[in-house]
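Note that one protein chain of the assembly has been removed; the remaining protein chains are unaltered in position.
In this document, chain identifiers A and B correspond to the written order of the chains, with residue numbering beginning at 1 in each.
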């Protein structure tokens, strides 16, 4: 048995095992591997690019903020307190970065076969020059070298942004966000292109924490009278315009379902009044979110912002953990998601608009071939977003292509999103997507379903062009 | 990068990349590739075989009638009017075949990776001898050569039927259809075997356009008193007998769900009265369709017609397009489909009948391994139809075999259906099915799950024998 001292990233990783297919995949990949990164949807922190401060220690870069990492450790019995996750009531948690890092390193085998392992190894090898696996034995070697490097200027956010060859990256902000970091980036003279996206859940979802106060704040920010539905919609319009000024080309909507509605103005006004002036029923909350997707589509048709819909996650499934630690603790669990009935009211009104772009995502793979590909393969306004979240992984990406392509083709899809909060994962994630797409195209070539010249054009489209065009970047 | 001038169809297409598996697949395919085509379910126009007139221009052969083609162009912003699709109100649309063809040719890349591309290339290469891809540049070359050939006697419907080596083909007609074309074919002395199938949706589905008038017409055609449920059922019996005389061996039922019911005669009569004499509720409509599946099974047990059930499509999803252009505009979208509860009333009554054959189809792949294979692997009356519609494609066919075989075996399936309106696609579709099945069998052989002599027998069964036997052809 070998020793574990192997290159952490192999040049042929994720390519097909069959030599003929691997050869085609290599040729395709060679032409796309160095393309700039277009990242039209994600959750990196604009403060990083604005302040350009060094990242803190290795644990606080890799472990503490990443719920993909700590959920796995938690599932195997590690307490979140021992990983330095802050509690809502301020009770004490681990503060020693090295001890957190060691707990993680000792359990690195838990990540075998996961996308987290793939991107971490990529970052360890390419950013920090490791060629030995992370483990209990190598924990301190890792910690020391990463800590040392993070203090160097070349590891500050803007330097990494440039090293990663990022052409443009979008962050995601609430309408209530003043976008001061985005303004600071612009005013700094730095050339990196960091744009925002309009994510109105806090002022659109009546079940969001502090919803009514959020709506009031939106009214104040915009000077609109949010006591009426018309005024509330006007506030959205103004705020969208401000986001557009700050670079936004898209909006994003994270609803529990894909339900849409198309109420009459009178019905909509009455619903808004109920929502704002009484205890909200879950049916009214769902109906209001549904109506607001249609309203947002109407505004997108006016102002040209591309609309992203991310439905189907049951957020904060773990009640005890939510009470103690809050949101984003790795306990958002997907549920079965219908699109064919849910989207009909919106599509009845705007489905045939050629100037509107709605990008649909799913966490429910069963919808790919059954509903999403047929819908996107017909309606001019619809496109399919890439494999999302738990499917943002080689097997998930492969299934996405296999389940979607035959019905929707490649050109009703929009390239790749990294959708990440983990800055050092960005190059790895785009690299994985490019490799998996090249592998898929290579299979089509060697089974004679596609000519190789077409596969080259497609590899470029999937890695670069489609994202730019769909998101108007 | 290569030039695009490659054979459009490669002799090894769709075979596994691995050389050992490919070698087995080639051997299996060699024995089945020239078998006659048995096409027990489809939608070609009997008028073609009756009249034997030349097909019109290339656009009207390939683009205008095929919603698989124009839905993809529509999804990418091409107006249906510009593709020559007739409007309901008669407002003007494009009439120039060459301009329609050019719009299609310029966008041929949209079909990369789709089954449409596969069969079109097959038809272009084998019927029209092209060895250069369709594109903006080759649009006129294609148009001229196809137009020229279509004028030749060898390209008339009957000549193509014989060239395609079709042993028997079924079309699908409403009970109200007088079957004059089928009669003309018989009377013509031509030896081609074209049979009908009984598709009673227009007189069984209370939500079908013109349902009540259709039922009245059925009464007149058969001389039955359709004012009672008993008389209505008798009209079906008579009409089924007429279809049987005209060659039919099967019926076909395209319902929104797989729901069945087994009402008492009193309840059924009362339901029929409500359906015929008041505004139909959607629940009554669903219940009537459900009851009629069970009634049709009872008749099949009497007259021996094989029963096909095609459930789970939400028809005419695009309201605006339906209003302007009518049915079959590429906007039929699948929905999640339950079988295990839905079929129980029918199965409780007829499930153990060994003389009854019910062939189940699905557009919801999730039902294959969960419900359909277990049901077909147990009930004597049930068989599984092949991958349908959006899964009528290499990946979809492969998933069908992978998801169905281990539980239902091969012998509870019924071979291939092309289910097509596109006459020139028939040889390509059967060829794809034969290749994908040979590839699947080859994988079983090289992983030592099946001996090669058994695979040869199975390849023949899947390509030819099972369809003939299941459909009593």
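The rule we apply is simple: contacts are C-beta pairs under 8 Å (C-beta built on N, C-alpha and C of every residue); 3 or more make two chains touch, one makes a residue touch a chain.
The shown structure was predicted, so the numbers you read here are calculated from the model rather than taken from an experiment.
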item: Which of B:18, B:173 or B:332 contacts the chain that the document leaves out; value: B:18
item: Residue touching the undisplayed chain, where the options are A:85, A:233, A:363 or A:446; value: A:363
item: Residue among B:376, B:397, B:422 or B:467 that touches the chain left out of view; value: B:376
item: Residues in chain B touching the chain absent from view; value: 16, 18, 20-21, 336, 338, 340-341, 344, 347-348, 351-352, 354, 366, 369-371, 373-380, 382, 402-403, 405-412, 443-444, 446-454, 456-458
item: Residues of chain A in contact with the chain not shown; value: 1-4, 6, 9-10, 12-18, 71-72, 74-77, 109-115, 117-118, 133, 314, 317-321, 330-336, 363-366, 390-391, 393-396
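Note that in this section only the chains that are shown with their structure count from here on.
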item: Rotational angle, Cα trace of chain A fitted to chain B, multiple of 5°; value: 120
item: Intercentroid distance (Cα basis), chain B paired with chain A, Å; value: 40
